[in-house]
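All protein chains but one are shown in place.
Presenting chain A:
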Amino acid sequence: MKKLLITGGRVLDPKSNRDGIFDILVEEGKIKAIEENIALEDVPRIEAQALWVMPGLIDMHVHLREPGFEHKETIKSGTKSAAAGGFTTIACMPNTQPVVDQASLVEYIQIKAQREGFVKVRPIGAISKGLQGEELAPMGEMMDAGAVAFSDDGNPVVSSSLMKKALEYASMWKAVIISHCEEPSLSKGGLMNEGEMSTILGMQGIPSAAEEIMVARDIALARYTGCRVHIAHVSTAAGVELIRRAKRQGVAITAEATPHHFSLTDRAVEGYDADTKVNPPLRTQEDVEAVLKGLQDGTIDVIATDHAPHHRDEKKQEYKLAPFGIVGLETALPLAITHLIRKNILSPLQLVEKMSLHPARILNLSAGTLQVGQEADITIIDPQAEKKIDKNQLYSQGRNTPFHGQSLYGQVLYTIVDGIVVKNLEWIEKGE
């Protein structure tokens, strides 16, 4: 009988509102007991004194790139990166080649992940066939095959009519639609946030209104249909405010913010390093503060990475030619600890809510909590440890991070999936 004992850690479980020093016993992949003192000899143990023991982190916005773009990332390398970052479950976006717009591809990703992956992978299906924004993809069949949500992420759903139908249709399966909010006629040709910095740097900008307009539209559609919308990577002060008001009015809307949108401004683009090129773009200090406020007051439910690996050569080009996107799985937790916990924006329990409990709820997953009987997906971190981000040391194939060289607090020490340690300091790897 496989057992693991985690002793003396600060156990953080927002679902049960537990925040205290406990021992956790894992047996056969499940949590067997959470008690103040579990006395057991001859059981493999992790001494977790001064460490935080949390439900495994869940990232509901990841680009794994496989199938089709294996030169950027594979399911194997992406899930290894996830494990290194403390994530036990990731949901992957469908903008692969071919697009995940049918059940067989949902199945393919899950089979590949079971065979080669380090953490659990839940595919997100496309809203429209081929991400073309014209016809609905077969959502029911994809749900049956294991899809957890639907999104055309990377592309906005331009047609309001199609978006309305998608919301209504997905609601039959209680599935959420994840919306990439971007009004493309406003953002076309833009490379960074439109404003003082784009003027100074001489770059074509993307106005914040491009996001705001689509957030407003999707709120209107969610209100009208009564169906669930999740706003991906909200980045603007106006977007946050619209979501706040909609929530107050009882609209079924949730939202996420990425670590880069709460820790960087468009000033990072100075120097024209394409590792700062991301969509939505890095915004102003005012927007960053609004995102932080939104995280603090609960307007923003989730922290998701929008992990978007690209090949080195694709980013080592003229800013305009380089693709949008940065990697995020391995920097998310340190950025959250550094910018949210240490600055008292969030309590540790709130952080776990946003990085584990809420994504589980939105995706209808039975995860995101530490309770007896639950699958033993557990992340153990040292919140005090300081480490310099080195892009050459990442487990992701992508090296495209604007945080290279930054010293951040919070280090993931153990990632445990179904009771198996898939990551520890020595990288004891599953099956290897």
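One rule holds in what follows: a residue touches a chain if its C-beta (ideal position, glycine included) is under 8 Å from a C-beta of that chain, and two chains touch if they have at least 3 such contacts; residues count from 1.
Keep this in mind: contacts and distances are computed from a predicted model.
K.L.:
The hidden chain: which UniProt name fits, "ABC transporter permease", "Ferredoxin", "L-lactate dehydrogenase complex protein LldG" or "Aspartate carbamoyltransferase"?
P.N.:
Matching the unshown chain against "ABC transporter permease", "Ferredoxin", "L-lactate dehydrogenase complex protein LldG" or "Aspartate carbamoyltransferase" yields "Aspartate carbamoyltransferase".
K.L.:
Check each of A:E73, A:E194 or A:E256 against the chain that is not shown and name the one that touches it.
P.N.:
Touching the chain that is not displayed is residue A:E194.
K.L.:
Which of these touches the unseen chain: A:G250, A:G271 or A:G373?
P.N.:
Touches the omitted chain: A:G271.
K.L.:
On chain A, what residues meet the omitted chain?
P.N.:
Touch with the absent chain occurs at residues 191, 194-196, 198-205, 271-272, 313, 316-321.
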